[in-house]
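Here the complex is missing a single protein chain, while all its other protein chains stay put.
As written, the chains take the letters A and B, and residue 1 is the first residue of each chain.
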Amino acid sequence: MQPNIKFSSKRLMLSLMLCSCSVILLQNHNVSPKNSFTVNLLCMLGGLAVSAVMFLPSVILKKTRDTDFLTVSAQSTPKLKIPLAAVYALYFVYAAEYFLLPYTDLFCKKYYPEVSPCVIGLCLLGACVYAAYKGANIISRFGLFLFAFALLTNLLMFGGSITSLDFANDSFALKADWDSALSTVIYFCAPSFIAVIYACLAGETKNFTLKQPLFALFFTALKYALVLFFVSFAVGAYAQRQDYQSFILSRVAHFDGFAGIESLFVALATMSVFMIISLFLSCINKSAQQGRLKNSILFAAIIFAVSFIAEWNNSVKEIFINDYIFIIFTAVVAVLIPLAYIFTGRKAK
Amino acid sequence: MKRSIAAIIILALMLFTGCSSSHRIETAAVIENVSVARVSGQLIYTFYRLSSDEKPPKTEIAASSFEEACTLAREKYIPHLTLAKLRLLLVHRDLKDSVMPKDISYISTQTYFSPVAYVALCDDETIKKVGESSHILNTVEEQLKLCQKRSPQVRLDYLSIFNSLQRDDGNGVNIAFINSDKELKADIEKISVKYEN
Partner (left out) sequence: MKHTLDKIKLSLNEMFSNSSDLTIKDIILKSNYKIKGAVITIEGLCSKDELAQSVLNPLMMHDFGTSTPQAALETILTSVSGSCDMTRFNSTQELIAFITSGFAVIALDGCDDMIAVGVQGYSYRSVSEPESEVVQRGAREGFTEPLRVNMSMIRRRMKNPDLIFEQLTVGTESKTQIMICYLKHCASPSLVKKVKTRLNECQLPTIFASGYLSEYLEDKSTSRLFSGVGISERPDTVCGKLTEGRIAIIVDGTPAVIIIPRLFVEEFQGVDDYSNRSYYATLIRLIKYLSFFFAVFAPALYVALAQFHPEYIPTWILIKTSESLAVTPLPVTLEVLLITFIYEIMKEAGLRIPKSLGHAVSIVGGLVVGESAVNAGIITASTLMVVATAAISSYVTSPLYPPVTILRVILIITAGVAGLWGIVLVTAVTIISMCSKTSLGVPYMSSLSPFSLRSMRDVFIRASWKKLGSHTIRVQKFPETEEK
């Protein structure tokens, strides 16, 4: 382990980009079929623009003081350290559920129905505890391998769906149901969670430039656009007949006799969710600052307990996969709280 | 020590909570082809299993829909039924309006069916030939591909048929029809019935 070594900011951004790309892997009727492809694309760009705005406070802190929000808050308001750590820990537990519940649902409904989602969640969380114990630097190194695998999977998925492309006459028209357009925009604000991770881990990185978060969001937009495109024109109306439209896209992809891209898709989703939850646990460790392994185990146990309850109680599940709650919570921890520190810091000067 | 105990606990959990109930290759009944025809007033769904035998083993089930046939097959006739490798659904020509839309509607809601598996209409003779030799399936697939080369507007798989029927404005959708007058050949037939959603 190398706990005191600063690592490349580019690598962290790459890992965050992979995390944000995985949002659309778990898409489940979040993108309205009543909107045309063009409208969905505009909603996606709107959502990512909001995500870019959420990056601003942590980027400002990194650029001006070469540190992250957690360090700044610990130094300037030591008395608020525990309440702040509690708020951020609560956010990360919520965010972990936001990804874990749809992932286990996708796995059990689409890939392997006979297994219990709790077992999947438990094993995944066990692996995440190990990764979080090793630290964010090691997780970002894993991200490089995940990037190569994601590239391969996406190439196969999109390449294999090209023969299924089918354009109707009004494919690119501006046709929208404006009520559902708003919920689509809110859904595409979900990648803003990477701004919160960055707010916690930026202090461990070096060689930051402003281009990095922009490139991360740009490539996220590119991935989303490709998925929207292929789901709209390769899968079409078929996509609305089942859950998890990206999974159906991977089912559609084929090369003559070779099919089975969905196993690569599930592998990619697994490793992406693994990386996301590991980063969340790492951020919790950062805010707690002692007993990394015990912290990770404790919070993984909490996440597991909540997911176990959510599996049995649908209303609890609905709370944790609600896009609106997630975005509001993200806005509070990514923007409101850090901005408060930035402005009070300036006032003090 | 702690790591070993954690690993053993996780392994035990996985073993005893469903992960070990697998679709083992040696017990799985892999269905390659399904045909549906009306025999003596009854709808008969015939499931052809993957086998190295010249004549594929088949199971005939009387049911009112594909959904019912699959359920009955799993419960009573073929316990380890696997439809994930289904390559071709052959529907008798006479059933193109009554049965086909309902069956494709069902297929579109089920994950385990591959969206790019073929669907075609056929006559009695074709169904008979398919039941006699497992190689006929390859011939049928070749003919379907040739048909698409000749007529790009023909729809061959569940995905394209479903999407086309959704967009159908009354002109109908071209589906392949396997004709066995002299030899197996794929022609085109139109259907214009919308799905039930």
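FYI, a contact is a pair of C-beta atoms (placed from the backbone, for glycine too) under 8 Å apart; a residue touches a chain by one contact, two chains touch by 3 or more.
Since the structure is predicted, the reported quantities are computational estimates derived from the model, not experimental observations.
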| item | value |
| --- | --- |
| Among A:Gln75, A:Thr209, A:Ser263 or A:Thr344, residue touching the chain not depicted | A:Ser263 |
| Candidates A:Phe274, A:Phe320 or A:Tyr341 - the one touching the absent chain | A:Phe274 |
| Selected residue (touches chain absent from view) among A:Met13, A:Met54 or A:Ala131 | A:Ala131 |
| Absent-chain interface as seen on subunit B, which is shown | 11, 14-15, 19-20, 22-28, 30, 32, 50-52, 82, 84-85 |
| Interface with the undisplayed chain - residues on subunit A | 1-2, 5, 7-8, 11, 107, 111-112, 120, 123-124, 127, 130-131, 134-135, 137-139, 141-142, 144-145, 257-260, 263, 266-267, 270-271, 274 |
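Just so we're on the same page, only the chains that are shown with their structure count from here on.
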| item | value |
| --- | --- |
| Residue ranges of subunit A touching subunit B (in the complex, touch as defined) | 109-110, 114-116, 118-119, 122-123, 126, 164, 166, 168, 235-238, 241-242, 247-248, 251-252, 254, 259 |
| Subunit B - residues contacting subunit A, complex | 6, 10, 13-14, 17-19, 21, 108-111, 114-116, 158-160, 162-164, 166-167 |
